[in-house]
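A single protein chain has been omitted; all remaining protein chains appear in their positions.
Coming up: chain A.
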Amino acid sequence: MDKTWNNKAWFMVLPVLLLVAFSAVIPLMTVVNYSVQDTFGNNQFFWAGTEWYAEMLHSERFHAALLRNLFFSFIILAIEVPLGILIALNMPRKGWGVPVCLVLMSLPLLIPWNVVGTIWQVFGRVDIGLLGRTLSMLGINYNYVQNPLHAWVTVIVMDVWHWTSLVVLLCYAGLVSIPDAFYQAAKIDGASRWAVFRYIQLPKMNRVLLIAVLLRFMDSFMIYTEPFVVTGGGPGNSTTFLSIDLVKMAVGQFDLGPAAAMSIIYFLIILALSWVFYTVMTNYDAER
């Protein structure tokens, strides 16, 4: 198709490009700058080439944090996506229950990250927390400060509590867009509950599910505030995810070169994995 080229359009996007340059591209370039140089105090820079990258890629500490984070994202997706679909399927479609459910579902999403962390940090404390006290009174020796497994469970439950609503709301939007005639036809055709889900509801939720998976993956892969507030990355390094590790390295140890190299690698991993998710799911969509 022939399109009319209008070069004036470039002027229209120019402000946005400038904004993006200042907010994203220029900071990113300073990170690149740090990642290829070694720096000491008083602004002395020495060329380091790919040295920091090589160091990071062979660092066991980095590998451990990466694996931990991948595992975390995997568990989060495996719980939140099916659970979100299940809740969305059971939410009312009309009547007074709709606004009630929508408000309840939105509440966790409206709470700032660090507040969520604080809530769960207090909630889980054995001395004063409701959850911690109750569990220990039931005879369960729950202690997220000392037991790595308990720390993991706490962080995962917290994330599920915080973010499942997002999946629910997206799926619900997909579900309410299905016309009644589809359900009626399914009844006429004698379709089972499972068949209705498989052939009517799931295909209609497909697109929003793609968005939900992408958002949840990216967010969980970048998770920082909540586990930092609750466990501070511990006990030991058991809940030190990539971003926590990065901050430790950059701000705690002031190793700017390796930290910058790690940022770039981290960024590229997220970009690559998101691209893989996106192509796999859209290809699957196009094939059908």
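Things to note:
Keep in mind that, in the parts below, contacts are C-beta pairs under 8 Å (C-beta built on N, C-alpha and C of every residue); 3 or more make two chains touch, one makes a residue touch a chain; residues count from 1.
Throughout what follows, contacts and distances are computed from a predicted model.
One subunit of the complex is not drawn; among "sulfate adenylyltransferase", "ABC transporter ATP-binding protein", "ATP synthase subunit b" or "Sarcosine oxidase subunit delta", its UniProt record names it "ABC transporter ATP-binding protein".
Across the entire complex, the residue among A:Trp113, A:Trp161 or A:Phe182 in touch with the chain not shown is A:Phe182. The omitted chain makes contact with just one of the residues A:Val98, A:Val145 or A:Ile200: A:Ile200.
Listed for chain A, the residues touching the missing chain in the whole complex are 179, 181-182, 184-185, 187-192, 195, 199-200, 203, 288.
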